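Working notes, structure below.
All protein chains of the complex are present and in place, except for one that has been dropped.
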Amino acid sequence: MSGQFAAVSAPIKNVQLLGHVTGATQYVDEISFPGMLWIKAVRSPVARGKIKKIDTSRAEKVPGVIKIITAKDVPNNIHVNMAGIGIGPPDEPVLPEDEVKYKGEAICLVVARDEETALKAAQLVEVEIEELPPVLDMEEALKPDAPVITKWGINAFIYGSGMDGATKPGRPGRPFFLVRRGDVETAFKQADKVVKGSYIIPPIEHAPIEPHVCVAKPEHGGKLTIYTTTQAPYFVRDNVATILNIPASNIRVIAPAVGGGFGGKVDPEFEMQVAVAAMRVGRPVKWRWTREEEFTISTTRPAIKIEIEDALSKDGLILGRRARLLHDSGAYTRTSPYGVIKATVNLSGPYHIPNVYYEGYCVYTNRQPSSAMRGYGVFEVSYAVELQMERDARTLGLDSWEFRFKNAYRNGQVTATGRPIDDAYLVEVMKEAASLAGVKLPSHLLQMSSWG
Amino acid sequence: MRIKFKLDGEVVEVDAKHTDTLLKILKDKLGVGAVHFGCGEGTCGACIVLVNGRPRYSCLTLAGYVDGKEVTTVAGLAHDGELSEIQKAFLENDAAQCGYCTPGMILIAKALLDRNPSPSDEEIFDALAGNLCRCTGYVPIINAIKSLSKKR
Partner (left out) sequence: MARLRGRGIAAICYPTGMNLGGDPSQTVIVAQPDGKFIVNVASVELGQGLRTALAQIAAEAIGASVEDVEVRFGDTQTAPHDTGTFASRTTHRMGNAIVKAGQEIRQILLDVASKILEVSPQDLEIGNGKIWVRGVPDKFLTVKHVVNQAQFVYNTPVVGKGHYVKPKSDVDPDTGESDPHSTMAHGCIVADVEVDAETGVVTVLQIYTVYEVGRAINPKLVEGQIIGGMLMGLGAALTETVYPRYPELTHQATSFREYVLPTAGDAPKIVYKIVESPTETGPYGAKGVGEMVANGIAPAIVNAVYDAIGVQITELPITPEKVLKALREKQ
């Protein structure tokens, strides 16, 4: 683009391409070791229930089955995820002890000489579960009489009392993350028009063409090498170390080329289970997820419901915005509290709205846990905000471009969270897009800029 | 049973169960890197190989089927160290990102051009309909194929 750099700005070819077109690029699925064993999981058939009995006796008799791993084989049975960087709480077990919280949750792992044997044995494990009515609807989950599926009394993450890695414990918390600026009450009183909208996105799956695959290989001296399809090798390392109670420096994590991540390979979802199995049997162990597991077990984008209410002036300004955002975390916390903050602080979009009141709820339901996916939180917010902007414009009888130009944030203004804006460029980008699309903008819009 | 077939020009012999798929044999018995497991049920195309020159989902092909036949993966397309035309076209058009769908894409593209040297857009879309890609958005892959399409 500019000629000022020697290497930066050059459209150099992706150096991986030659390996891709010759099939030489190495992925985790190619990793194999002599004596390597395979894992298949026994999974909960119900979305919520109490585990009464796990009977592995018939499964253990299948020739080629080496061991069946249950909760008692896990030294430190907490799935740490982001608790290591203060985004807690660690509410998820590596393998459940007494309850299951989503359909498909792994209850125990069969380790066998090959996939077929592991699968056959897994089907012979008998699990007795006392089924409980699942909580599935976010609005229902937030009602005071809803059955509680978390360990802290309500089906929502509590912000402000230390659980969120951003505040100190001991303060009273709220079941939502709050962004508030200016005076929304007055803004709505002064509005010429008030426009409401409600927007829903159900869970979307990353669906990279490469599924989750992990090989854990015990090394001498109590060390462990983990090959895995991860976007965050150090997350894996630190999680596994905590769970196995061994020093993190004893663990080496290797991510060879990964076949697409999109946020679906950020959470350590299964590496700790493979690591536990490998350490228990003392041999290399591999787990290759099926495509069905990718869709039904692996994390998805959170379902999100966003309600927006805009106070508009007749000359086309957004005076104030109220919004309520519900984020479906699924059965466990994972990264959702973080995602809710990211979504909530961005509810103004690229616009200047001086008076705002936003509530972001991290809600727990009995479905597969959600987590990051491309654009975490902001994908959903951009969707809702841009649909709302369209509604606003039509209600005011204003052109879509004009309404956005008028409200685009400028340098020198401040965001909903009080951050000074010094990198605004929306007006310029919109001018370029209009030009590309053959739209002749009126001169009063063309004269606008992000600098005043 | 014991099966014997040519894999990228080399004869291989391997034990297989009657119920084993070709994909299972290639990946877990023979350690072939140039074939990828994407779904195991014929819905993504990542496992496509050529059997006697015709494309097949290796996950839907029983291992016994290839006994006595020639199986070609993307690793077997180069000749005397020179990449095939289709591989060069993919390189020139930046038609891959993570690379996981690429072996299947290249083989299906080759199979298309082998039987139809100047496919229309619709014929290209049709041929690629069984190959999923989550990274590239398909446009550079389509461009790679078009670049090899002979003018009628």
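Which chain is which? They are A and B, in the order written, and residues in each are numbered from 1.
Quick note on the criterion: contacts are C-beta pairs under 8 Å (C-beta built on N, C-alpha and C of every residue); 3 or more make two chains touch, one makes a residue touch a chain.
Predicted model only: the values in this text are computed from it and were never measured.
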Touching the absent chain when the full complex is considered, from B:Ala34, B:Cys59, B:Leu91 or B:Leu128:
B:Leu128
With the missing chain put back, one of A:Tyr199, A:Phe270, A:Trp287 or A:Tyr332 would touch it. Which one?
A:Tyr199
Which parts of chain A are in contact with the chain that was left out?
1-2, 5-16, 47, 85, 103, 134, 136-138, 159-160, 166-167, 171, 174, 177-181, 197-205, 207, 230-235, 237, 251-263, 265-266, 291-292, 295-296, 300, 303, 328, 338, 341-342, 344-346, 349-350, 358, 365, 367, 372, 374-379, 382-383, 385-387, 389-391, 400-401, 404, 408, 416-419, 421, 423-426, 428-430, 432-434, 436-437, 439
When the complex is taken as a whole, what residues of chain B touch the one chain not shown?
39, 41, 43-44, 94, 96-100, 122, 124-126, 128-142
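Quick note on the criterion: only the chains that are shown with their structure count from here on.
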Using mean CA coordinates as chain centres, what's the chain A-chain B distance in Å?
33
For the complex, give me every residue of chain B touching chain A.
27-28, 31, 33-41, 43-44, 46, 73-75, 77-78, 83, 87, 90-91, 94, 96-103, 106, 132-135
Complex contacts: residues of chain A adjacent to chain B
13-14, 16-27, 29-30, 32, 114-115, 206-211, 257-260, 262, 288, 290-291
